[in-house]
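One chain of protein is taken out of this complex; the other chains stay put.
Per-chain residue numbering starts at 1, and chain names A and B are given in the order in which the chains are listed.
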Amino acid sequence: MSWGATLSEALPDAVEEVVAEGTHHFVRVKAESIVEAAGVLRDKCGAQMLHQVSGMDFEDRMEVVYHFTAIEPGPEFMCLKVTIGRDNPEVPTLSHEWEAANWGERETWDLLGIRFSGHPHLYRILLPEDWEGHPLRKDYEYPTEYHGIDCTE
Amino acid sequence: MIALQTPVSHDIAVWVAGLLGMADNWLFHAIGMLVVASAVLILVVTPVGLGGVYLERKLAGRMQNRRGPNRVGPYGLLQTLADGVKLLAKEDIIRRGTDEVLFRLAPYVVFFTAFAGFVVLPFGPGLLAADLDVGIFFFLSMIGLETIGIVMAGWSSNNKWSLLGSMREVAQVISYELPLGIAAMCTVLAAGTMSIQGIVDYQEGGIFSWMILRNGYWAIVMVPCFLVFYVSALAAAKRAPFDLPEAESELVAGFHTEYSGMRFGMFFLPEYALMLSLSGITTALFLGGYHDPFGMSSVGGMFHGVWWWGVGWFFLKATFLFLSQIALRWTLPRLRIDQVMYLSYKVLLPISMVCLVVTALLRLIP
Partner (left out) sequence: MTTEIQGVKLDEAERSTPVLPRDISTDELVFNMGPQHPSTHGVLRVVMRTDGEVVLGCQPLIGNLHRCCEKILENLTYVQGLPYVDRMDYLAALNMEIGLVLAVERAAEIEVPKRAQYLRVIMCELNRVISHLFSAGQFGLDMGAFTPFLYMFREREEGISVINEVTGGRLLYHYIRYGGVTRDVSKDWLGKVLKFCDRVESHMDEYNNLLTYNHIFLKRSAGVALIDRETCLRFGVTGPVLRGAGVKRDMRKDMPYSSYEDFDFDLVTAPCDEGVVGDAWNRHRVRLLEILESIRIIRQAVEKLPDTEIAHKKVTRGWKAPPGEAYVASEAPRGEISCYFVSDGGKFPYRARMRGPSFYNISVITQTCRGLLIGDMIALLGSVDITLGEVDR
């Protein structure tokens, strides 16, 4: 996992944790420096594509997990994690540098309610505009009715 | 053997007028002729149109590894009729926001113009509704007029897809009328008459009297001419690969998206009527009309003036062209609108113009 070392070398203040063992390798960075960290991955580690943006709800905190990937040569996944508080979670957007983040972050906002500051178009993408709540939160309460449609069954 | 040398509707009208003792009343004569002509056309052409639909579905089925209609009636022959009944029984939906007058009128315009083309089409010796002096001109103008019905449908539907479909139709038909008309003009120039009956008569006497192979050397101009006419006719009939006005994968159903029930049926049947009449006119102009390739129907021949011999040959040739149109439809993908325009203005139009000039030159050779 050379990219983890490169990252902690380039941004020693931003990196909080490097996990290079086990089934999943990742680097935890500070929320405010996610854009720089992604930039380092792109410029120095060969990350060419943002593969996936995932939001996580751990009941006491929230996480946004970015998976970047290098294409050629030596394809590999690089994972950045960002931890944020559960009330009013907010992370800077990556969508200006990585177009894939546009939809990925919209989905994360839609389903988990994590805001991405600076996102050009942060609206719900999968759910209707007037939906209440964010379903993938662990404390989500199921609606009983939507526009006259009974949802209790 | 009945030999009819004059248009059959005229004969019948005269006969009826004679029976009623009003042979000299010109008004009765004219109205009688109209009524008989339309009755004959509707009785003859509608079953032929239905047969065309059946043929298309059966052939498409064969081409696509399936059986086609085979449930209603023997060999599925009554399927089209059953579909017609279904269309009649369906709810006629007129959406809010449509221009109702135009919306209701449009199918009639399309229906009328598509069937009007048959008026000048000689099915056999003497078997034509009206032998107009400007037969070709009349036929082409009817195709042009159909566009108006389609624009009415597209505009009044209050649907953008319909509008786009009708706009495509206008652009396409207007563009293809030029090569179509010029290719037809070549035959007019060769035969020296605009009457379709006259052009057919000119081709009497075996396969080398047919326009497409006339005296052998005429083929150099008439074969390209025939191809231009055939392709333009495909485009004028909105058949694939030129089915852009109703391209179902692009425009949902184009100009008839909002039509349902029998109103839709009145767009559907004319499409086949138009295909048939265009196949018929191609036959009449280039393939000798109702004349057989052996010269047996020419003056002094064994079958001269025999109506069933002529009708048989006419339908044989027209059906062949019709089937080839169907085969093309189920083989080729659709063109794009700019490619359709390109084909018309940059390929077919120049070819047809060169053909016209060459025909005029050939005319000088005795």
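In the analysis below, a residue touches a chain if its C-beta (ideal position, glycine included) is under 8 Å from a C-beta of that chain, and two chains touch if they have at least 3 such contacts.
As the structure is a computational prediction, the values presented were derived from the model and not from experiment.
Screening A:30, A:51 or A:115 for touch with the missing chain picks out A:51. Here the missing chain is touched by one residue of B:247, B:287 or B:348, and it is B:247. Considering the complete assembly, chain B touches the hidden chain via residues 63-66, 160-161, 164, 240-241, 243-244, 247-252, 330-339. Residues touching the missing chain, restricted to chain A, are 22-24, 48-52, 54-57, 65, 67, 69, 71-72, 75-77, 79, 98-100, 102-104, 107, 111, 120-121, 123-129, 135-136, 140 (touch as defined at the top).
Rule of thumb we're sticking to: only the chains that are shown with their structure count from here on.
Centre-to-centre, using mean CA coordinates, chain A is 63 Å away from chain B.
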